[in-house]
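Note that one protein chain of the assembly has been removed; the remaining protein chains are unaltered in position.
Up next is chain A:
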Amino acid sequence: MAPVSLVSLGKAFGSIEAVRDIDLEIADNEFVVLVGPSGCGKSTTLRMIAGLETISRGELRIGETVVNHLSPGERDIAMVFQNYALYPHMNVAQNIAFGLRHRNLSRAEIKAAVLDAARLLDIEALLDRRPKALSGGQRQRVAMGRAIVRRPKVFLFDEPLSNLDAKLRAQMRIEIKRLHQRVPTTTIFVTHDQVEAMTMADRVVVMNNGVIEQVGTPLDVYNKPATRFVAEFIGSPSMNFFDGTLEAQGEDLVFRIGNGRALPVPRARGSAYSKHFGKRLTLGLRPEALSVSDASDFTIEVETKVVEPLGVETIVYFDLAGHPASVRAAPNRAPRAGETVPLSFDMTFMHLIDPEDGSVIPY
């Protein structure tokens, strides 16, 4: 239970800068998720916080203390690893108790704390077993028990769910959130899975190529991505992108895409976009900003390529002006593959991206 501050944190392995300029203030008891593609520096950042990796640049504070040079044990953190890292020669109870041995607790106190943690995670029945005799989900719980029993200042998770099957992963996601509600603790959770990030985080930190692209609540990064990378990485299916130019058409603004079609830009965006007339830009529209219908006064006909029924909705894939794109459709009104259908555009959800630096033009 402590805030964590990362100030211009950086890590170099030899001449390779794996992580640079990480600035992040994590509030007491906040649940923060670092998300990004494999190799973007999430683990390196987390391991610097844990003390498993030395800090090349910047400052790291836990609570009021600068911990740059403290050993992992002195930082009062707990970590859950991707492969659980349970001690194979100890049973579950010993695994959980291992971190308590240094705390001048009596045997009875240790036993009570272990039982407490086991009860919280519903693993009391497994206390005598060796890790070898546990399923993946059970090992995951034991790893969490080992972390939680010490009531540390900060919980660190490094892709703890990626070895579980889809169903168990969804279940553990909820359990970790519930655990966080019952035992409020500052938590930093690393994942490459944007669904995990969106569903679990108070705030999402999107990373790419060793830097932070954006920090915000899940809805922030979804609705107002700061960069094309964030726009593309968050959300599934991914946002649609169309290259074109921003033009004035009488009183109104339009975005002209490759095939010459002009999409109307909402008037409210006029002042925000006024500096960008005539420039080559990229239009970003999420699949739900499109619809298979001719209801609006502006539609474009496209030929559907692939249709993916997901039950609750159906994703329809097509090409538009040379760009692969997708749209969400209601299952009972979804077209078949190969059909030609009219598309309506809800341009109030549009994003304009400057292709030169990949930034989303603010509005």
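Quick notes
Basically, a residue touches a chain if its C-beta (ideal position, glycine included) is under 8 Å from a C-beta of that chain, and two chains touch if they have at least 3 such contacts; residues count from 1.
In this text, contacts and distances are computed from a predicted model.
A single chain of the complex does not appear, and UniProt lists its protein name as "ABC transporter permease", one of "2-hydroxyglutaryl-CoA dehydratase", "Cytochrome C oxidase subunit III", "ABC transporter permease" or "Fe-S cluster assembly ATPase SufC". From the set A:V19, A:A50 or A:L253, the residue in touch with the chain omitted from the display is A:A50, counting the whole complex. In the complete complex, the residue from A:S8, A:N83, A:S274 or A:T348 that touches the missing chain is A:N83. Touch with the hidden chain on the side of chain A covers residues 50-52, 71-73, 77-79, 81, 83, 85, 87-89, 98-99, 101-102, 146.
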